[in-house]
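Of the protein chains in this complex, all but one are displayed in their positions.
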Amino acid sequence: MNNDVVVIGAGPAGMAAAIQASSLGLKALVLDEQPAPGGQRFRAIEQRYRRLRAAGKGLPASEQKGLDLIRRFRESDTRFVDQASVWDISPGGRQISYLHHGRSFTIPANAVVAAPGAYERPVPLEGWHLPGVMSAGAAQTMLKMSGHPVKGRIVLLGCGPLLLLTARQLSNAGANVVGLLQTTGPADFLRATPYLPAALRSATLLKQGLQLLTQTPLVPKVFSLTQASIIGADHVEGVNYRSRGGSGFIECDAVLLHFGVIPNTQLSRLAGVAHDWNEQQECWQPVVDAWQETSAENLMVAGDGGGILGDEAAEMSGRLSILRIAHRLGRISDQSLSKLAAPLQRGLKRLAAARALIDTIFHTPETMLIPSGDTVVCRCEEVTAAEIAAANASGASGLRHLKVQTRVGMGPCRAQMCSMAAMAMITPGIRCGQRPPPPATVRAPIRPLTIGQLAEADVEI
Amino acid sequence: MRPPHDLPEPPHQVSFRFGDEEIEAWEGETVATALLASGVMITGVRAMSGRSRGPYCLIGVCHECLVEIDGLANQRACITTVRQNMKVCRQTRLRPLTGEDETREQ
Partner (left out) sequence: MLIVGGGVVGASIAYGLAEEGAKIGILDAEDSDFSASRGNFGMISISNKGFNNLAYFRLSYASSRLWPEFASTLREQTGIDPAFDLKGKVYISVGDREFAAHAEKVAEYARRVGAEYQHDILNRADLRQMLGNVRLGERVTGGSFSPLDGIAEPLKLYSGLLNAIQRHGGSILRDHRVGRIQHQRGIFTVEGPWGSLSAPRLVIAAGLGTPDLASQVGISVKVRPQRGQMMVTERVEQSFPYPVSGLLRQNPEGTIMIGVSTEEVGYDDRTTVSVLRSLAMKAIERLPDLGSVQITRCWAALRPRTEDGYPVYQESHERPGAFVITCHSGITLAALHKRLLPQWILGGRKDALLEPFGLGRLQSASAA
């Protein structure tokens, strides 16, 4: 066993953890599915930098910090394995299996920092399975990687800072944005005012937020959107919508959806650690202490995978995880532990306070929370809302019952796209404090793996 | 080790096949973003329902962008980095377990 810690994910949290580990003399092995470090937040940023520089341009300041982080990460004494997909973690996290260039490796781990990040909350709308419908984050990823915006006439739909940011980035890149349909309305801002004082402590965050709200591109906008359905035969042809101000139809070629982000809990659920329902953010997340440690010793979850707080917080939580591990290993004293940790823990508190404001303004409207009719909820197995409603009416009380009756969640995405909506459907009082039933069990493999790769797996125990 | 972003030259362009089309991409880019940038929206057809599908999340979660790459079915186009001359195909039906050109036992 030659690693002190295995870090899963090379986004802001994972990279910060690795840098911290290396500075304390811990040997870290970092596994990431992508070909380059950066995570979703700083995806392909090195490539972008090289492309921009070749064109005589530079990165915007908000991205430059990512490039700096990657530079420090690459320069640290860390073993980084890119294109490594972690497909299993044993209960408690002492054994990790990953696929790398078609070969599977199972390795022991003394300590684990899981930094799996987040993904955009899937909100099934009628027609959202049509080609041409993507998440707003996907449009960003495409812009980052290819340098090209989404083609054709674009409608952005949903709520959240990332929706507004994507609208601006696409417009700046010369895309044809023909509509920005936001569920957000005056009532949301009003409801959020009690959270404003605490948020004021994060001045930069607030400034960024104001900029996003005020500097939206000059495109047709709809507020207080309550319902939408996407029309098309075998790709997007338009959006029908209804808002408090009336209804309408927009012809378009692409629809970009965004309803905030939720932690990716596959890894932590597979490891069997305790999870809790976060009412404010309406998602499940692993229970972690002030050191990001889960209910399993030496299994930490850092970054957005442990609760949505953004990239700045992700770096802090990644570092905290390592401080705790290093202290256990006797690499730092009690004294330096508290000295190093105090500013990080304070910072996390401050960012959490600002988060409450954002979560309250931008939340999925009740009218879109529970899909109905022919809307495809489970995209993999093509299960509609009506089919789930029928199973629910016949007394299915949990996701496993639903699965037996409808096959919802049994496809290759492993219920990541449908489980939130399915859960809302069987928890009618979810907005009134009713706790949803526990999420479905996660089992290996959480990434694609062939029978041949499994049979030839290299298992080191 | 020198970070890739310190390399002096701009990233190279590579090309790959998508069915009969030739698609240009940046080195290091994924198959899905390259296809989308070339205007390809539909990456597959569901064998059961006949419904067309295209990339949705681009971060490996949704499995909507499954394509055949160099003979291997069900590869996530959004996670696979392009390689020069790779062969990518739309998936329109369930694949047979054995390749058609497989040498058979007599």
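Going in written order, the chains are labelled A and B, and every chain counts its residues from 1.
Convention: contacts are C-beta pairs under 8 Å (C-beta built on N, C-alpha and C of every residue); 3 or more make two chains touch, one makes a residue touch a chain.
On a predicted model such as this, the values are computed, not experimentally measured, just so you know.
Touching the chain that is not shown, out of A:Asn2, A:Ser394 or A:Gln434: A:Ser394 (per the contact rule at the top). When you scan A:Leu212, A:Ile231, A:Ala352 or A:Leu454 for touch with the missing chain, the hit is A:Leu454. Mapped onto subunit B, contacts with the missing chain fall at residues 47-48, 72-74, 93-98, 102, 104-105.
Annotation for subunit A: contacts to the undisplayed chain at residues 88, 90-91, 95, 97, 106, 272, 391, 394-401, 403-405, 407, 410-412, 414, 437-438, 441, 443-445, 448-452, 454-455, 457, 459, 461.
Following the convention adopted for this analysis, only the chains that are shown with their structure count from here on.
Remark: subunit A residues 33-36, 40, 44-47, 49-51, 53-55, 67, 70-71, 74-75, 83, 85, 119-120, 122, 129-135, 137-138, 141-142, 145-148, 150-151, 234-235, 264, 379-380, 382, 411-413, 416-417, 447-448 touch subunit B in the complex. Against subunit A, in their complex, subunit B makes its touches with residues 1, 3-5, 7, 9-11, 25-30, 32-34, 36-37, 39, 41-43, 46, 48-49, 51-64, 66, 74-76, 78-79, 81.
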